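Beneath this line is the structure, given in structure tokens, with notes to follow.
So, subunit A:
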Amino acid sequence: MAIISKKIIKDIFFKTSNILPKPYVNYLLFGIILVILPYIVNGSTLLTIGSVIVYAIAALGLNLLLGYSGLISLGTAGFMGLSSYFASYLTKDLNFPFFASLLISVFIPVILGLLVGLVSLRIEGYYLAIATLAVAEILRRIFEKFIAFTGGYVGKTADYPNILNVFMLDREGTYIILVIFLIVIMILTHNLIQSPTGRALLTMRGSDAAAQAMGIDILKYRLIAFALATLYASIAGVLYVHFNELTYPTIWNLGLSLNILAIIIIGGIRSISGTVLGAFVVYSFSDLILKEIPFIGEIPGLSNIIFGVLIIVIILFYPQGLIQIFKNILKSIFIRKDVKASE
Partner candidate 1 sequence: MIFSGIETGSFYALAALGIIIIFRTSITTNFAQGVIGMFNAFMATEFYYRFGYSTVESIILAIVTSIIMGILIDILIIRHARKVNPVSKQIITLGLIMIIMGITPMIFGTTNRDLKRIIPSGQIDFGSLHISYNSILNIILVFIIMFVLFIVLQYTKWGLAVRVTASNEYTARLMGVPTKMVTMIIWALAASLSTLASIMLAPSNSVEVNMMGGVQVNALIACVLGGFQTFYGPVIAAYIIGISSNLIVFYISDTWGEPILYIFILIFILIKPNGLIGKKLVKKV
Partner candidate 2 sequence: MSNVILSVKDLRVNYGSIQALKGVNLEIKEGQVVALLGANGAGKTTTLRTLSGLIEATSGEIEFDGQIISRLPAEKITKLGISQSPEGRAIFRDLTVEENLKVGAFTVKNYIQYNNFERVYKYFPILYERKKQVASTLSGGEQQMLAIGRSLMASPRLLLLDEPSLGLAPIIVKNIFEIINEIKKEGTTVLIVEQNALQTLKIADYAYVLEIGEIKTEGKAKDLINDPNLIEAYLGGRK
């Protein structure tokens, strides 16, 4: 019995840590666990986990961009915000159906993202990072000041999506949509990074010269990377506004972009499961765990301090991200035994 359970655990963990092929099963399994959650946890925990999912989606896009194409963007929050306002404006003010609004809301940020991608041919490294920051700052000012569209500092609300007038979703229903988006995106991303496109992106990151010599069109792949990163970010923005039923200018600030960056660094760059893990750490650790600890939760700000320390400690000791811990643990548990057994 014990042996069987160990084997099952082993299978599951190894697959999620990308050691064995076909991680679809694991992603789906993970999805099912997420879907069951609403029946277990209370409402506000669900909201927290919903946000985790939203930010995980945006972080997956940034992971593609930073981890694979080596381009760094601090504009994620701006793009998320833009799509969230579009989604809210289209569904609430103009009564567009959910999917139509999703398409349009995602289209505009992606065009902007492509623009940044074009620019990335001329501006690189930290210049690009700060240039994207400037783009996000401009967008945020627009969110603040273009009141007719954004509601200014009062923010703007939206409803839970209403799909084809058939499914009038409630919070749990919207949550399930979030989970579906996350899992589908995880699978698609997994496919992509294992494909020639993924290799081309990595090559471009490692060496411009080698990439070009091997026939990789830098412009094309930078555009792809930016398009996907903004696509993910803006999907996340749309989901955010429908799940939280609101959007507000100061959410979409530099801090959020940095947090999303923190997700992939803490979770593990170039790792899908790492990114999701990172999102859980960054966006739920403080709320679900730290604040529940009696002493820490009571003193305002203390949980922030502890979390700040934690981030630094993780980066100093696990530069490859937390996913590395899992892999190490699993390796030390299973592989050694396997080797012995096979001898």
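Candidate entries met the following condition: all candidates are chains of the complex that A comes from, given by their letters.
Descriptive notes on the structure:
FYI, a contact is a pair of C-beta atoms (placed from the backbone, for glycine too) under 8 Å apart; a residue touches a chain by one contact, two chains touch by 3 or more; residues count from 1.
Source: prediction; values computed, not measured.
Set subunit A beside the options 1 or 2, and in this complex the one it touches turns out to be 1.
Partner candidate 1 is touched in their complex by these residues of subunit A: 66, 72, 119, 122-124, 126-127, 129-131, 133-135, 137-138, 141-142, 145, 208-209, 254, 258-259, 261-262, 265-266, 299-302, 304-305, 307-312, 315-316, 319.
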